[in-house]
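Below you'll find the structure, written out as structure tokens, and then a few comments.
For this view, one protein chain was removed and the others were kept in their places.
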């Protein structure tokens, strides 16, 4: 049994990870922690609520791995401390995703607190970084939007199947759990239910992360807020390179992901977010519309977009079967 | 007082129109009808439900105007009968939107039953067809998706502000009321709530209508189904022509619609569907994202996308103030 | 035209009232105010948002009536100030509903700041206090739960149709807008959607208000939180007095409310909250279940339960037709 702990366990992602570890046949939960100095519960705990304690590095040091569900800015220092006590880290914040501390500073408005680790950390889009993840001690778990956009695009861009002169457009829609558990004007029921909007048009913080991993800035990303809790769908518009069309792009994706247990490339039909809710799955479809090819990819933003992929990475970090606790 | 009636009054659009006529200071409801031979209510009527009768052309003949909320295919014949008894018609179906009966046949899989009226009917995108509407006796009320896409695009395309070599991409999202009131596997609560998907990718029936009115086929349209009842948002990606950007496109739209009571072009912020719910408003924003300009437009698919615009058109048809009963 | 203003206009009830005044043919809105010293908007205002100013008693003094949508505790002092500048008041808080300042202190944990006005204020359950409302200058607008419970019960209890030895049980369910607009752990989308619970069992603050108006403490009230925005349904279990049953109780209610434009007592079927959403209506049904009679009453908690009834009262206060702007 591998011992793991979760820091930042009171949020939505922390709760998902708690459940994943509970069901994992080879992982044992060694305490739930918050990074805050004092534990002030959001609401009076029910008898069935798990106990969350303040951060205890001594306990972290007894663990094989730690999941950090802490905000960007807070994670950087915690990562240093966790590595020092000998614990491998999957960090779910944005702190170690961008290679360039200057880009980080401009995107997040913060000086990076551990820039030396940026070259060591591995961007954990598992299907595309499997070997690096297995050899690492620090994983930067990808953002939910980048995961849903990169999974259908990478096998196409890496094989030069996309016309490089045409801007790729990624129109993404996310459930409100992506905005976190802390109450905000934007996340109250009255603002979310029976409402829909675009936000951060042309300026969302996940854009540089997508550009970095795709190896080009020729992609426009517009996120939207869905009136639902969990689930994410990205509709991605590409122009194929000469001689290619939806069928050939689909064939490429199906071949690339043929043996991936968490990625299904449909031969017909469209993905729906509720089919992947609560799972680590990504469902992808490819369709022709005029001379444009429309890629649609559905994930659970809390699953493959956060806790699920984090567990997939932790399995590899700890030498376990990659799919353990996730199927 | 002008007398009007509604055929197909039991559906969502019919209900909206019933409420609009009820509040209209210069319109009187002269019966609610169904086009079906027998009135079989969907559910046991409550004491507060309106009475709906089978179609009675004698009553229609006593009216100044009729709203047809009947399905495509059914409307064509009804229009002929209503015009024959001397009643002006706003048809909310797709039967008179396409000028070319061949296109109609290929899109809807039906021979058109009144092709002679196609040249007479006016496509009622009111802000762009005001004079023709006022002079007509038959209005083809636009589809909800085309309305949300054409309103932000037309003033730009007509002024050559868009790069014609780049495909316009319209990624639209609609509440489920657009699928009608009749129970379907796709519209039950369990299929809609906490779910999201694209559908009819590259093949939606509203595409030819958009192409016709825009005067180009260089637009890809992908609709999506939102987990909510009413509301529609279209996110439209365009490349501006040389020297143009989001600011100049926004300025053009603000000038074009400056005096339009139902269209607000924002100088900042993003439209949200719940701000236009229950109204005849269209809210539009314009933002830069790389060298792409992102137009977002929000309407109530049952309001400006159906019943509201139908009332706006009926007001003009009957010589009333265009905004009566709508502000 | 009567001039009115709204203090506390940024909340859900304030927004409803703003819309009601906008549509009122004989009322003019004379500014929107907040009781807070500084106006800090909850979110960046959109171009279509109304302007809200800090409280200005000079402006209040120029008005015929003021709606106070301020919290309990804050309203008491504001009422004094508004009355001093000669403006009639409909207070939507709980501050003037309880006659006894001792009960107020024990329920709300506050010393009442204007106990002298408690004997003057009129509990504005309009259908039952019409004459007193018309003669008053200060109305305590009833709570939403008490409104939904008292409307079906009062005509029965006043006519001795209920067995007084049996406890009346009122099981009420409310949409989340009743909890206000300010973000709370309990009101975020993730806590409300797809969830349901009872709260404040045996201890809700509306209970003394119901007991006072009903003239008995022999009623148990349990509120529940519905996964929806607006709407309230109370299911009330009574044992009729000797010789009475559901039919006779229903007949009594139908007769009592026969001429009331805002109250419909069904002869068949059950009320649904969405039929009264956005209106000032109360729908009531009466059914037999064993020897128990089950009363169900549906209101919009923001309509007849708050802003609608407030407008009904303001109409009477200002000498206007009671139904103006509400039908």
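As written, the chains take the letters A, B and C, and residue 1 is the first residue of each chain.
In this section, a residue touches a chain if its C-beta (ideal position, glycine included) is under 8 Å from a C-beta of that chain, and two chains touch if they have at least 3 such contacts.
Owing to the predicted nature of the structure, the values given are computational and were not obtained by experimental measurement.
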Checklist outcome for this item: Result, missing-chain neighbours among shown chains, is A, B, C
Checklist outcome for this item: Per the whole complex, from C:164, C:182 or C:217 the residue touching the absent chain is C:217
Checklist entry - Pick from A:108, A:199 or A:266: which residue touches the chain that isn't shown? => result A:266
Item to check | Of C:244, C:296 or C:313, the residue in touch with the unshown chain | outcome: C:296
Item to check | Residues in chain A touching the chain absent from view | outcome: 44-48, 193-194, 264, 266-269, 271-272, 275, 278, 283
Checklist entry - If you put the missing chain back, which residues of chain B would it touch? => result 12, 42-43, 176-177, 181, 183-194, 227-229
Next on the checklist: What does the interface between chain C and the hidden chain look like in terms of residue numbers?
Outcome noted: 166-167, 169, 171, 173, 175, 193-199, 201-203, 217-218, 220-222, 224, 226-231, 233, 235, 237, 239, 270-274, 277, 285, 287-292, 294, 296, 298
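Please note the rule applied: only the chains that are shown with their structure count from here on.
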Item to check | Chain contact graph, described as a line, ring, star, complete graph or other shape | outcome: complete
Checklist outcome for this item: By Cα-centroid distance to the whole-protein Cα centroid, the innermost chain is B
Checklist entry - In whole angstrom, what separates the CA-based centres of chain A and chain B? => result 39
Item to check | Interface hub residues of chain A, defined as touching at least two other chains | outcome: 193-194, 227-229
